[in-house]
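Note that one protein chain is taken out, while the other chains of the complex remain in position.
The block that comes next holds chain A.
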Amino acid sequence: MTNSKLTETLTFECETGNYHTFCPISCVAWLYQKIEDSFFLVIGTKTCGYFLQNALGVMIFAEPRYAMAELEEADISAQLNDYKELKRLCLQIKQDRNPSVIVWIGTCTTEIIKMDLEGMAPRLEAEIQTPIVVARANGLDYAFTQGEDTVLAAMVQRCPSNAPEQNQIEKKSLVLFGSLPTNVATQLNLELERCGIQVAGWLPSQRYADLPVLNQNVYVCGINPFLSRTATTLMRRRKCKLISAPFPIGPDGTRAWLEKICSVFNVAPINLIERERLIWDSLEDYIALLRGKSVFFMGDNLLEISLARFLVRCGMIVYEIGIPYLDKRFQSAELQLLEKTCSEMNVAMPRIVEKPDNYNQIQRIRELQPDLAITGMAHANPLEARGINTKWSVEFTFAQIHGFTNARDILELVTRPLRRNKALENLGWNQLVKM
């Protein structure tokens, strides 16, 4: 264990990859709500469908805008024609829901049987007159939140390259990418407006028809660390200019994010430092609970580096950052900020473990006894029963955590187990398994 000695630089390790996280098709659960005129068709097996309905607790509502194209034995053994089958289902979807776009979500199974979704989509699109976007959100290549990355990367191709008013194209504009609830997006728009920068558009937009204009005059900036593929696609396919910044998570990250964008647009941010200070002041009651406490990230949603950096700034000690996948280039600004934060706060650099092994991590948790473990859902109850405070990592995926305004919500989540267990601590019932 390296927790006792201060290491100078970040260390990166890679384990066996036997870890638990959600399937990348999960992104359907939030994207179908974000893109209001869409329909998501997950092409996979019963295993995929049962996951969506069960593990995520996504119940179908009165008007479901996602469904499974469930592959049956005849599909797997290629007795049925994929094109005809998909056409039948998409026509039915069109008739029932008439969406502006149908997003096909490819799964592990379509990869293994080598179903040519990208080949079929343009033909079918021409035939049924509804745009079809293909994203391969499969668990062979991606983890949990990266599903969104595959969808957004696919949508880049569908964005217009020229604005309707031709005179605008010379001016440089800003497009933000990453799916956020509308009110959080509005908050970030407002922050930038305060600095004098207008956001030209978001990917994804609330409606498919409102996808932003993308071309060489557009500067793009991501708001989530798991969108590396989208970033690459924006640069390569649309010649957009990527602003590489830390992510707007926590007041420190938000300030760094805004400063970086301002520097690219040559504007001086107004009162930004003051604004950040005010936010930190308003967080003091929660930070007091966290100072000097330790945290262990098992790794789940790729938000780990940003969250760890924010928590170090709050005075916590981070033992380990497990993360399913780390794109060191896309996360470079964030990694630098983490390093800088650790040295400024005078704490040990956390070890970063890519593709972790949950079994090994649990042994390390036993040894290190962190004050808080941020874990996937499968490990939370067993760890709690052994006296380890836990928080579900998935909550940070679904909660509103971006920008200055929502920094408090992150700490609300992080401190909840500590507050709850403080309320119960006098009972002395911390070990709830027989040893």
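The rule is simple: contacts are C-beta pairs under 8 Å (C-beta built on N, C-alpha and C of every residue); 3 or more make two chains touch, one makes a residue touch a chain; residues count from 1.
Rule of thumb we're sticking to: contacts and distances are computed from a predicted model.
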item: Hidden chain of the complex, named as in its UniProt record, picked from "Pescadillo homolog", "Light-independent protochlorophyllide reductase subunit B", "Trafficking protein particle complex subunit" or "Coatomer subunit zeta"; value: "Light-independent protochlorophyllide reductase subunit B"
item: Sole contact to the chain not displayed, among A:L10, A:L80 or A:M235; value: A:L80
item: Option touching the unshown chain, where A:S38, A:T109, A:Q331 or A:T415 are the choices; value: A:T109
item: Residue touching the undisplayed chain, where the options are A:A209, A:A288, A:A385 or A:L424; value: A:A385
item: Interface residues of chain A (partner: the chain not displayed); value: 17-26, 43-47, 49-51, 53-55, 59-60, 62, 64, 67-73, 75-76, 80, 82, 85-86, 88-89, 92-93, 107-109, 112-113, 138-144, 182-183, 186-187, 190, 278-279, 282, 324, 359, 362, 376-382, 385, 404-405, 408, 432-433
